[in-house]
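Excluded from the complex is one protein chain; the other protein chains are retained at their positions.
So that you can tell them apart, the chains are marked A, B, C, D and E in the order they are listed, and the count of residues begins at 1 in each.
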Amino acid sequence: MTQEHQMTGESRLERGRRALAEIDGQAGENVVAALADIAPDFATYLLEFPFGDIYSRPGLDLRAREIATIAALTAMGTAAPQLKVHIEAGLNVGLSREEITEIMMQMAVYAGFPSALNGLSAAKEVFGKRDVLPLTM
Amino acid sequence: MTQEHQMTGESRLERGRRALAEIDGQAGENVVAALADIAPDFATYLLEFPFGDIYSRPGLDLRAREIATIAALTAMGTAAPQLKVHIEAGLNVGLSREEITEIMMQMAVYAGFPSALNGLSAAKEVFGKRDVLPLTM
Amino acid sequence: MTQEHQMTGESRLERGRRALAEIDGQAGENVVAALADIAPDFATYLLEFPFGDIYSRPGLDLRAREIATIAALTAMGTAAPQLKVHIEAGLNVGLSREEITEIMMQMAVYAGFPSALNGLSAAKEVFGKRDVLPLTM
Amino acid sequence: MTQEHQMTGESRLERGRRALAEIDGQAGENVVAALADIAPDFATYLLEFPFGDIYSRPGLDLRAREIATIAALTAMGTAAPQLKVHIEAGLNVGLSREEITEIMMQMAVYAGFPSALNGLSAAKEVFGKRDVLPLTM
Amino acid sequence: MTQEHQMTGESRLERGRRALAEIDGQAGENVVAALADIAPDFATYLLEFPFGDIYSRPGLDLRAREIATIAALTAMGTAAPQLKVHIEAGLNVGLSREEITEIMMQMAVYAGFPSALNGLSAAKEVFGKRDVLPLTM
Partner (left out) sequence: MTQEHQMTGESRLERGRRALAEIDGQAGENVVAALADIAPDFATYLLEFPFGDIYSRPGLDLRAREIATIAALTAMGTAAPQLKVHIEAGLNVGLSREEITEIMMQMAVYAGFPSALNGLSAAKEVFGKRDVLPLTM
């Protein structure tokens, strides 16, 4: 798989940039921009490893990958800004609002009711913002 | 939805027992049995809420639910026995071994390389046990 | 115990609603209300399992249960809104302010000084709000 | 309070040693002994701060303190050896086995079912060991 | 070591106050002041154990101690206010801004990209505040 990518001639950075745009949309661009003056190399790593390497792998589709990410970030409870980005990302790659809230309710079982409640609260905020946008992204 | 279940006449406990058998198989039965002499009511709650309520909801299929659970337990890193049960459960509801290892690799991004390595180590153990069984469960 | 409850004829939902009102007061009502438009079934689960099942069990009094919850949420450090609700709840079921701050100081031993400091900061906020209310709830 | 202690003439170390013996019994002595060749000063700190300072404070009785500690360690899920010591400690200061298992079941609400299951499993092990001892400690 | 300190005649509280001033500067004073009306004894413990005992030990210099603290708080992700205090502290004891951002980038490996991103975001805020001060502390 790693080999296969090398054969397309596309660099990890280019592949990562493309994957980030598809998955996280504007929210992802904002994260990269915010890193420019404090840790620009970290923006490169973020594009290369998570997006260029992991999300670009063929063994699991993007829908399944966002289910995994939303579940993990909800359960961990330590990454509120990233959870909001990935609620957006989930919608971007085809998850319905109902599916996202189902994932969060399920996390009550594994990480407790507070993590589910805080996840639902983040979802409410993200859904609400998209409702008032002229065009959903 | 809650209403719908009440109309089938099947109790939460019966529904939970059926869901547990389908999802966790023998490993789930073992958990329930282990609770008998220390906290039998908790076995009832485990059947009723996670399995009778959450896993029985129609909004997300069992394959997606196990992706979420495997991701969360790998990221949390505090639930080794439950992670092994859900690697089994993932295979039971149709996830491939490759899909399970993809989820774990992805967790390196969100919860660090140690959580991914410990998840892969658990998967290796579960896959290995199934290989030596006369019949996979 | 489960049986005993069934015999009173009171449903888990009714019992949970009564326990929530007694323990969390208005703060608990607010959580349930906030779920109405995003995940109404989850409000039902929240009333049924934590309050209708767990807090309604006779084996541990409400004072002891709130000590456990305040300790756990302070130590976890991932559930700030819920910690505030349970500082209120602790006062509602008879814990003194001093007892609540003692629990938080003790958490420095088990989860580190930051978790204790953040717990004390939440307590300061909740106590301060009650001081300016015309009637404590 | 700090002043009061200073007036008894008992040092923090002496007070801590006495509190440790009362609360943790032999299990506490074993922890102190295990530190002797790797970090003897840390054994001193352990006696002085948690036991000489915190557990010796009058604002919360030992029963309540052990409820808090057992809840926190069960919820955290990262301190299995210490949880077992404090299940013993809980029994030493007057908690019943039923009360301890109630605390653990309640943690399912705040930290998820796996943390409760792992806590119950630790309790089962500790209770089992005490059953086969000629004299409970 | 403990003995050595006792021989200087300086109390743990005095030694802790001196260490806190050197390491955390004004931010540390603020924490102590904020505890005055809710838990004054805890301010004493904070000065005595972390600063009077641990940071005053000769086996590791303050630069190394702040590397350890910044790394741990970034990885834990549950102590945002304390992380900011220790980014200041790191600068106070001689770490460069670059070294602090390197520590945070490294935490992506051990605790995931969100913890590194949230750490970098805290660093950006602290660095920015110092840039607008008439005199950096």
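Following the convention adopted for this analysis, a contact is a pair of C-beta atoms (placed from the backbone, for glycine too) under 8 Å apart; a residue touches a chain by one contact, two chains touch by 3 or more.
Since this is a predicted model, take the numbers as computed values, not measurements.
J.: According to the contact rule at the top, which chains on display are touched by the left-out chain?
T.: Across the whole assembly, the hidden chain touches A, B, C, D, E.
J.: Considering the whole complex, which of B:Ala19, B:Leu91 or B:Ala116 touches the chain not shown?
T.: B:Ala116
J.: Can you name the residues of chain A that touch the chain not displayed here?
T.: 1-2, 41, 44-45, 49, 53-54, 57
J.: Counting contacts across the full complex, list the positions on chain D that touch the omitted chain.
T.: 31, 34-35, 37-39, 41-42, 45-46, 50, 73, 76, 78-79, 81-82
J.: List the residues of chain E that touch the chain left out of this view.
T.: For chain E, the residues touching the absent chain are 49-50, 54-55, 57, 59-60, 64-65, 67-76, 79, 82, 98-99, 101-103, 105-111.
Note that only the chains that are shown with their structure count from here on.
J.: Does the chain B and chain E pair touch with the same residues on each side or with different residues, judged by whether over half of the numbers are shared?
T.: same
J.: As a quick test, compute the distance in whole Å between the mean CA positions of chain C and chain D.
T.: 24
J.: Which whole number of Å gives the spacing of the CA centres of chain C and chain E?
T.: 32
J.: In chain A, what residues contact two or more other chains?
T.: Correct list: 50, 73, 75-76, 78-79, 82, 101, 105, 108-115.
J.: If each protein chain is taken as a node and each touching pair as an edge, is the resulting graph a line, ring, star, complete or other?
T.: Per interface graph, the chains form a complete graph.
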